[in-house]
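Here is chain A:
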Amino acid sequence: MSSLRYLNRSSRCPQAAGVIDPMQVDAPPEENDNNEEEVYEVDIDSFDLEAYANNYTGLARIYRLIYIADHCPKLRSDALCLAISHVVTTMNANLYQVLHQKLQQCQGHVLPDVTGGTPMDTGLPVFNASWVETTTQKAAMKLEKLDGDLKNYKSNSIKESIRRGHNEIGDHYVNCGDLIEATKSYSKARDYCTSSTHVISMCLNIIKVGIYLQNWSHVVNYIIKAESTPDFTENSDLQTTYSSTLKCMTGLAELASRKYKVAAHNFLRTNLDYWDSCDVMTPNDIAIYGGICALATFNRLELQNSVICNNSFKLFLELEPEIRDAIFKFYESKYEICLTILDKIKPTLLLDMYIGSHINQLYSNIRSKAMIQYFCPYDSADLRKMALCFNTPLPDLEDELMQLILDGHIKARIDSINKILYARHPNQRVETFEKAMSMAQQYSRYMHILVLKSQMIKHQTNAKVSERERHNHLGKTLNVDFVKLSG
Partner candidate 1 sequence: MIAEPYDFSIDVESLENDEIQEGGLTTEQYIKLFSAYLYNNELCAAKFLWRRVPDSLKSNPELQKVWSIGKALWTKHYTQAYELIDCKWSDVLEPIMVAIKSRIQQDTLKFISTHYENIQLDKFQTFMGVNKEQAERIVEREGWTLLNGYVIPVAINEPELTLSGSQEILDRLVTLSSFTSYVEN
Partner candidate 2 sequence: MDSAIAVPQLDQFVLTVRNLASDSQELAEYLAKQSETLHKYVSNLDSVLEALDIHENSITVLTVLGVKATAQKPADIPGVQYHTAIATQINDFVTTVSAEELRILSDPLANVMKSMLTNLGEVEKPMFAIPIIRRAICKLQEKPYQLTQLHCLLCQACLMSNNLKPALSILDQEIYVLGTESPGVVFDPKFFLSYYYLGGVIYTAMKNYSRAITFFEIALTTLLPVMSQIMVESYKKYVLVSIIHLGTVPSLPKLSPPLIERVLKPVCQAYLDIIPAYQSGDPSELQRTITKYHDVYQRDKNKGLVKQVVKALHRKNILKLTNTFLNMSISDLAQRVNLPSTAEAEEHLIAMIEAGEIYGKINRKEGTIMFNDPPKKFDDPNILKKILDEITSKISFSSTVRMMDEDILVNPTFVKKISSEDDGLSIGQGSSKSYQT
């Protein structure tokens, strides 16, 4: 999930330690990242890496390529090469080294028995030590210059220039891949903000770096900060300009913390016209994230109101016709087509660094929901037809249904011999009776324990009194217990 952690990990592995300096970028432990990362590999036939990479710029592009390299063995070396070709346009010497190291590993992995073949023959980029050296030097020089400028501004105490100076240093750090320092520089600009726009753009800078770091709690904090800027709530211009972007970021953070429904709502409130790319996501991504999350968590009505009739989101959906079709087919109860479409785009989605690790969960949600909705209007349903519709063998369908019934999502029972699913009509009278009886029993059990406890306390009091001892809380405990008893 976190490409940065991949980087850290690779820098930590023993072979790397000898060859490359330890990474300077040391991502802080992510607080809200408590879910185990899914390890999976994607097998994909056709994927236009070049075109995909061109949708993004800067670090986002490289990180996305690394994610693909990590999860798709077929595309690994291509993705790494592409990433290297992009990384040389930046000053990120560390990442350059890491990528080369990955590439070496991957070559060793892919071509273990090519003997005598020099790396030149493969046409892969060769590690260029002098580039690393000159880039590191250049970066240091630039930093020195920027620092000097900043000092200059400070002595003149022109607020706006100081702010810009800090931002420039921040940008430079991002360019070098030192995200922690970048965050620091961006936040230093805070004291020199003179307008709400400045504050918000400061927040956006930090949010962006936070997203690179996948430090989601940090991201959420700064989104809140941006949204609570005084003018933001009052000034509608400001709001229209930035709210779409902020909603997107919120959606992304919620997605990462597996709150899919909240994520969907946020993505759906994005407006294409006022949307700033922010490098992290493309409008296509928003269509995918929003569409899939909504499909997995919304009920029919919500789907209609918030997605299908949502004019601003429609513009996004137009960009991803497959997602749009899946949603519409789902709504039209053509689950088979919907699921087929989703299955078709699954490998591509799995390669997305933000939604990839959630796809399996989201898909199984969609499937369950489809089944629940499928059966909803029926009193009985033929399992064979249902299996056909969901494109599953019968035994698997039975298992899936079993789970749904046990979880209480479908109120039905399976006729395993005739392969029919029958809706169950619970006898509410009986249920109510049972509930009432068990409640009464539980209540009287607790009461009994309380009574015994009070008795125990009483005897302890007696003991205390006879020993001429006083305990401060005893009277109080007694009192409290009896309030409970009579209440």
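How were these picked? Simply put, all candidates are chains of the complex that A comes from, given by their letters.
In this text, a residue touches a chain if its C-beta (ideal position, glycine included) is under 8 Å from a C-beta of that chain, and two chains touch if they have at least 3 such contacts; residues count from 1.
Just so you know, these numbers come straight off a predicted model, no measurement behind them.
Note on chain A: across 1 or 2, the candidate touching it in the complex is 2; the others do not touch it there. Those residues of chain A lying in contact with candidate 2 across their complex are 401-402, 405-406, 413-417, 422, 427, 429-430, 433-434, 437, 440, 444-449, 451-456, 458-459, 461-463, 465-466, 474-476, 478-479, 482, 485-486.
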